[in-house]
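For reference, the structure discussed in these notes is given below.
The complex appears here minus one protein chain, its other protein chains still in place.
We just call them A, B and C in the order they show up, numbering each chain from 1.
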Amino acid sequence: MCFTQNFWNLVVSGLADGFLYALIAIGYTLVYGVLQLINFAHSEVFMSGGFASYFILNAAIGTSQPHGIASVGFLALGTIGGGLGGAVVAFLLERVAYRPLRRRNAPRLAFLISAIGASYFIYNLAGKEFGRNALEIPSPFTNGPVFTIFGATVQTVYIVVAVAAVIMLVLVDRVVATTRLGKGIRAVAQDAETASLMGVNIDRVISQTFIIGGVLGGAAGFLFGLPFGVVYTMGFTPALKAFTAAVLGGVGNIRGAMIGGLILGIAENLGVACTQASWRDVVAFGILVLVLLIRPTGILGEQLGRAA
Amino acid sequence: MLLELVDLEVRYGAIPALSAMSLEIAEGEIVTLLGANGAGKTTTLRSISGLHHPARGRILFEGRDIATMAPHHVMALGISHSPEGRRIFPRMSVTENLEMGAYRRRGAIREDLDRVFQLFPVLGERKRQPGGTLSGGEQQMLAIGRALMSEPRLLLLDEPSMGLAPLIVREIFSIIREIRATGTTILLVEQNATQALRLADRGYVLENGRIVMSDTAGSLLADPRVRAAYLGESAAPA
Amino acid sequence: MNRITLRFVAPVAAAAVALAGVGSAQVAAASNAHASTPTYTIAYEGPLSGGNAQLGLNMKFAVQLAISQANAGKTFGKLPFKLKFLAEDDQGSATQSPAAAQAVISNSSVVAVVGPAFSGATKAAEPLYHAANLATVSPSATAPALATQGWSNFFRVVADDNAQGPGDATYVVKKLGVKKIYTVDDASAYAVGLVGAFDAKAKQLGATVTHQEAPGTTQCQAGTGNVQQYGALATQIKGSGDPVTFYAGYYCDFALLAKALRADGYNGQLMSDDGSLDPHYVSEAGASVANGTLLSCACTNLTSSKVDTTFASQFKKLAGFPVGTYSAEAYDATNTIIKAMEKIGAHVKRSALVKGLHKVVYAGLTKTVHFQPDGNIAGSTVYIYQVKNGSIVELGPVAKLVG
Partner (left out) sequence: MSTVAPRVPLVRRVWRSDDARRGFACVAGGLVLAVMTGPSGSGTAPTSGFTGSLFHVRVVGFVLFGLVLWGLITARSRYSSQVRAFSAKVTAAPRRLLPDRRVRRVVYLAVLGFAIYYPTILNSFWQEVLVDQIGVYVLLAIGLNVVVGYAGLLDLGYVAFYAIGAYSAAYWTGALPIHPLFHLNPFYAIPLAILAAMFAGVLLGVPTLRLRGDYLAIVTLGAGEIIQIVATNLQGVTGGAQGVIGIPHFSVHLFGIRYSWGLDSLPYYYLLLGFVVIVLFAFRSLENSRVGRAWVAIREDEVAAESAGINVLKYKVMAFAIGASTSGFAGMLEASKISFVEPSDLTVQFSILILVLVIFGGMGSLPGAIVGAAVLQWLPQFLRIHPLFGFQQQDLYMYLGALLIVMMIFRPEGIIPSRRRKREIGLAEHGVGHADAMGHTSGPVS
């Protein structure tokens, strides 16, 4: 095979991509669960998280190079900052672009169009306000090869991504499965009207769902921007891939989104080894189309928050 | 009065669903609402719990107008609604479904859970089973149990006997009687008019979104018009 | 029934309003006063808005500066004519540039155009300029195909992609003595042409070349960013063990690739082209990654070199920002046109200026401008640069370095 030579290397970088896809995909899945709607503008939630962490870290670190425990602190700061940025944008997005339509019981086409509009508005506004060149996030650590496993180089940044992602994925899984908020989200996803009869404030739960998705998406924006910098157009492609991952795992299914993300990340990296790097997106979209045609409900099926 | 509907009008777009609807329920009563399909029974219950907002008229709960309140606020006042078609959360366990019923309450709900399991022993046996896998009768019990979890002052029951075997229907009605014995006020919507009127104190008859008759349950049960229209086919459930 | 017809009246009304606006714009274009000395206009066509605006502005102000200096008699002494400046925006897009070209052509006082800036825009607009026999001197369109279409009015003051690529390859193989090279392009028109020429020359000199294409973020500006892909690519490059990686494309993607490579532990020499010859490369990659990187350009880079600091300072005064990529080329292009006009005298016609440009020789900031019959510049020089201590330093022309 074309990737035998580099197999483990590609798997490792694929996993790193996959974790990011998983984090973004959760946002799609949660929102899809409560609104039966693909949040097209989730890409900009991701982008906003990247920018928020850039500004926060810039203020906190500047050009100095932190070491040791300080690095961990700054990483946490970046992740939280990105999560906050994503949460704010996701919240506003729901308020401005979706809620008025929901109140009116508008057709679904209207939601999709409003979402596309929001996406274009947000990223072009970011381009206008923050410039259209990529900005480098001040690095809270020195990146480099840490160790090798099966001959694959594992970089610091991969470890950071994996650790942060695993923490957040486990957290969100537990929140949805066990807390009162999680129960509200699942109730709204399964039957919104009945949930409201149980005393669930649907508007609030939907807001909170957007916020949770926004936190994960925004944090992913930071983790993504860490090695590559942030730029106003950064959301489009990763978000489309994450959407593919969500479909792959079954839209509306949180664990499905995680698994879908990892599978997509690895498949894409191995796929690139067999073609030119320029065909990478084609590999991902090809997977998307195939999944939709063969098994549109995804690997684990469509459902939100089956507890255990 | 615990609940008063005054001159209520509800529309779906241009189509009126309820007009000049007035109804009242005193504390501790069981009142039943009779009528054919599409007469407006379910709409009445949905308007009370805030799922529809009336175009005109008032809904007074303990003298306070709740006509424009959101469902979760209405619910917080002590009105609990077991909806038509049961609407169990299919992928939540029985316990989780019951916990949803107590969603607004903070603090211990252990006792209430036990009470429901006492009322419906079959639910206790299926605590961990997803709601969607229960039988129709069990789902209905779960729906009623869930509605009771919020310790309501007023319980709205929409067609609790729909699609159930006669034996189960009888069981459910006897449980409703038990609930009433604890002092909960009940507004019952039923197709099964005989059973409902035997259980209720008073009844209202709806036709095309208007109240056409209201009386004590006994008189309605005896009324020839009611007998002809609503009791004809189900006069004697065997 | 009447509502249906109403639907048709509203569009008419709206269209009328829209078209009335069109008309009013027309009036503005037709104002050209007569003076005792003739006045001619040199136009500039390039992106002034859209994602590539910055590159276009780098050129626009240089043209403007050259014209005002010529009018003031600083560059060529007293001229027998006055010059005016006209800027037309094409957003760097092929579908917008014919309209911009029409706006230039229809202005009868325009005798020559600096631009179009982009190769695609040039391909779409040049037939119109050719039909109007209006000379265009591009400071930046480097697609080789432009010179082979039989457009006698087409000139450019930069070397095409075919010149820079072989120069770079010569430097890598002969000077660095490397026989295995990994080349990557960003799939932009410019990079594909350049890397093709590079690969061919390197192979001709006996090196083995592995090539990959990795679409970039379209000249660092617009389009859809796709920046995470360099992880896998870096892994492959590292796996190849090639001691030199040559990247054809622009600085923002090159910076990402460079970072990914270093993060993967790749220790080979990095090299890129004039698209990466930008201080942003160093700032985005970080000095520790960027140090040692080789860059090349068929131009001398004014931000780093000794050439004419007065131009740089005057440019900054006019534009409000420092000279950037292609500023000096645009300045040279304009002055070349003025030089050719000076030779003709007071009565400059479009057709005469096309002929004049074929003959002109002008010693500019970046090089001595002299056109070949196909409009390409004669004897272009490729310069090599290197990042040292976080800034870009010129090493010299390839021919000299190789020796």
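In this section, a contact is a pair of C-beta atoms (placed from the backbone, for glycine too) under 8 Å apart; a residue touches a chain by one contact, two chains touch by 3 or more.
Remember, it's a predicted structure, so these values are computed and weren't measured experimentally.
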{"item": "Contact partner of the left-out chain, one of A:Asn133, A:Gln155 or A:Asn269", "value": "A:Asn133"}
{"item": "Contact partner of the left-out chain, one of C:Ala43, C:Ala62 or C:Ile105", "value": "C:Ile105"}
{"item": "Option touching the unshown chain, where C:Gly46, C:Gly120 or C:Gly324 are the choices", "value": "C:Gly120"}
{"item": "Which residue of A:Ala87, A:Ile122 or A:Val205 touches the chain not shown here", "value": "A:Ile122"}
{"item": "Touching residues on chain C - with respect to the absent chain", "value": "1-12, 14-16, 18-19, 21-23, 25-26, 28-29, 48-51, 53, 89, 91, 93-96, 98-103, 105-106, 119-120, 123-124, 127-128, 131, 143, 145, 149, 187-189, 191-193, 213, 215, 218, 222-224"}
{"item": "Chain A, residues in touch with the chain not shown (by the definition above)", "value": "36-38, 40, 55, 96-97, 100-101, 104-114, 116-122, 124-125, 127-133, 135, 189-192, 236, 240, 243, 247, 252, 276, 278-279, 281-282, 285, 288-289, 292-293, 296, 302-304"}
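In the analysis below, only the chains that are shown with their structure count from here on.
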{"item": "Number of hops, chain B to chain C, where each hop joins two touching chains", "value": "2"}
{"item": "Farthest chain relative to chain C (centres taken as mean CA coordinates)", "value": "B"}
{"item": "Distance between the centres, which are taken as Cα means, of chain C and chain B, whole angstrom", "value": "76"}
{"item": "CA centroid of chain A to CA centroid of chain B, Å", "value": "43"}
{"item": "Chain A and chain C, separation of their C-alpha mean positions in angstrom", "value": "38"}
{"item": "Contacts with 2+ other chains: residues of chain B", "value": "none"}
{"item": "Contacts with 2+ other chains: residues of chain A", "value": "none"}
{"item": "Contact footprint of chain A on chain C as seen in their complex", "value": "51, 187, 212-215, 217, 220-233, 235-236, 238-239, 252, 255-256, 259-260, 263-265, 280, 283-284, 286"}
{"item": "Chain A - residues contacting chain C, complex", "value": "5-6, 9-10, 13-14, 16-17, 20, 132-134, 136, 139, 143-145, 153, 155, 157, 224, 227-229, 231, 233-234, 236-238, 268-269, 272-273, 276-278, 280-281"}
{"item": "Residue ranges of chain A in contact with chain B within the complex", "value": "180, 183-184, 186-187, 190-191, 193-203, 303-307"}
